[in-house]
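Note that this complex is displayed minus one protein chain, with the remaining chains in position.
Labels run A and B following the written order; every chain starts at residue 1.
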Amino acid sequence: MIENRPILNIVSHVVLIFGVLIVALPIWITFVAATHDPVRMTQAPIPMLPGGYFWENFKQTLFGGGLSGTETAPVWRMLLNSLFMALMISFGKIAISLLSAFAIVYFKFPFRMGFFWLIFITLMLPVEVRILPTFEVVADLGMLNSYWGLSIPLIASATATFMFRQVFLTIPDEMLESARIDGAGPMRFFWDILIPLSRTNIAALFVILFIYGWNQYLWPLLITTETDMTTIVMSIKQMLEAAEQSPQWNIIMMTALLAMIPPVFVVVAMQRLFVQGLTETDK
Amino acid sequence: MLKRVHFPTSLLPYLLVAPQVIITLVFFVWPASQAVYQSFLIEDAFGISTEFVWFENFIYLATDEQYLDSFGRTIFFSVCVAVLSMSAALILAGFADRIVRGATTYRTLLIWPYAVAPVLAGALWVFMFNPTLGIFPYLLEFVGVDWNHYLNGSQAMMLVIFAAAWKQIAYNFLFYLAAMQSIPRSLIEAAAIDGAGPLRRFRDHIFPLVSPTTFFLLVINAVYAFFDTFGIIHAVTQGGPANATTILVYKVFNDGFVGLDLGGSAAQSVILMILVIAMTVVQFRYVERKVEY
């Protein structure tokens, strides 16, 4: 605090609270909508205060057939699919990035820079811009409607490799020298020294990747045609389409709530790691 | 780039990079080169014969009014999203940086929209602005605005801009707050002793000092608006009404998967790739410069 200006402090808090309200408003409305019965949700104006149907909606959404009139998998199944996809993407990315960053930093071998640039290319090609041919490759490999098809094409990531490269470069050379004198071979050094020393970076990256994986939309939309493989995030769109005929906003909004709770929980609960991960990977 | 000491050369490093290299080749390099190849082809309506036409697809795009409209629309959309969410984030971060207690609490309350999937953000906003049920059309009626984004193209555009900007505030806020908190306290104190009031300090010192972050966020927000907003558009407007919200990414998808115009869609992909590469290069230039500080 530079100077003591009580009014300015009050203004600061007022502005911030206003900001928080704007940011929170869509979520609040979602939550409120998820606590009312279907009939109330067809009358304008929609309510702004919670109703008493939270558990009914919760049970019907999670274990029931979902939205009547649509052919979707039960929501618990979709949540599970999303979880598998998110975990496979995050663990897969972390694993292959750790290995390749290790090779690039700690080994000198022919074509090292070639590999480095090859990995760098992935940074420039988001899945959206090469969507059709990538879809064809996955279809040719018979990976449609599988967890592999959902996750592997999204696994290669230059950002994670760069981040680990950066982390490894800040680890003093003496760690390696000392380990070599102690008699540790490359993989032993990797497991005993490098991985423990990068622990918080791995955790921070995991938070970011989990959200990235969970929130995938276009890719699962193309890759999955069987309802059993639907992820929770994609199901919202199908429900919105159905809503144009028979609006059941209470169920749709409950589904939306369920779809955002895991990633939001991860962000809020691991805020410190999240902030670290965000600022590190994007540099 | 490389450690002073390293392990002796062996087969091991190749095995270590193999998983990432194979995935990159199969799912990135090969599809991307396919896209480039297909962009030079025209397929007939039945998919029986293809013809190699060099740049014809690109020339067609350059004269296609729909595509050019979409290009302009994408730029308009990106600028609006970036300006809206960055200025909101800058103001909030400026105030959060001032207060001593509670800054982290505000941060917690402001960051979580980052975790909401774009398509969900779209669903939330489309519900709030539902012409018959939504709370905002209901309120807008009192001021004489008739809201229906299913029919009104500019309203549809406004809605996707709101949804996209809302989701990005969290990200911009985090980076602005971090940048402001890294400004040495003594510098701001010196300005205060020089007689600069809070507003003046913000304008003369804080804003210029976070300008590298502003530049960085501009690029990031542009990439976000160009590519990551597909879910929002798909959920809220499906590019409509009458293509009023068809941005480039949506058009690639629509022409390729719905319209089945492979060559045209591939040519659009190639143009998008060039755009991404340009933005990545700009971003890396910036990172390099920052490293030198």
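In this text, a contact is a pair of C-beta atoms (placed from the backbone, for glycine too) under 8 Å apart; a residue touches a chain by one contact, two chains touch by 3 or more.
Please note the rule applied: contacts and distances are computed from a predicted model.
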item: Per UniProt, the name of the complex member that is left out, chosen from "dihydrouracil dehydrogenase (NAD(+))", "sn-glycerol-3-phosphate import ATP-binding protein UgpC", "tRNA N6-adenosine threonylcarbamoyltransferase" or "Energy-coupling factor transporter transmembrane protein EcfT"; value: "sn-glycerol-3-phosphate import ATP-binding protein UgpC"
item: Of A:Ile27, A:Leu62, A:Leu80 or A:Ala184, the one touching the omitted chain in the full complex; value: A:Ala184
item: Touching the absent chain when the full complex is considered, from A:Leu62, A:Ile121, A:Leu197 or A:Met270; value: A:Leu197
item: Where the missing chain touches subunit A, by residue; value: 172, 174-175, 177-178, 180-184, 188, 192-193, 196-197, 199
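What we mean here is this: only the chains that are shown with their structure count from here on.
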item: Intercentroid distance (Cα basis), subunit B paired with subunit A, Å; value: 16
item: Subunit A-facing residues of subunit B, complex; value: 1-7, 9, 12-14, 16-17, 19-21, 23-32, 34-35, 38, 88, 91-92, 95-96, 98-100, 102, 106-121, 123-128, 132-135, 138, 166, 169-171, 174-175, 178, 188-189, 192, 198, 201, 220, 227, 230-231, 234-235, 249, 252-253, 256-257, 262, 265-266, 269, 272-273, 276-277, 280, 287, 290
item: Subunit B-touching residues of subunit A, taken from the complex the two chains share; value: 1-3, 5, 8-9, 11-13, 15-16, 19-20, 22-27, 29-30, 33, 41-46, 48, 95-97, 99-100, 102-110, 112, 115, 118-119, 121-126, 128-134, 136-138, 152-153, 155-156, 161, 169, 173, 176-177, 180, 186-187, 211, 214-215, 217-218, 222, 233-234, 236-237, 240, 247, 249, 252-253, 256, 259-260, 263-264, 266-268, 271, 274-275, 278-279, 282-283
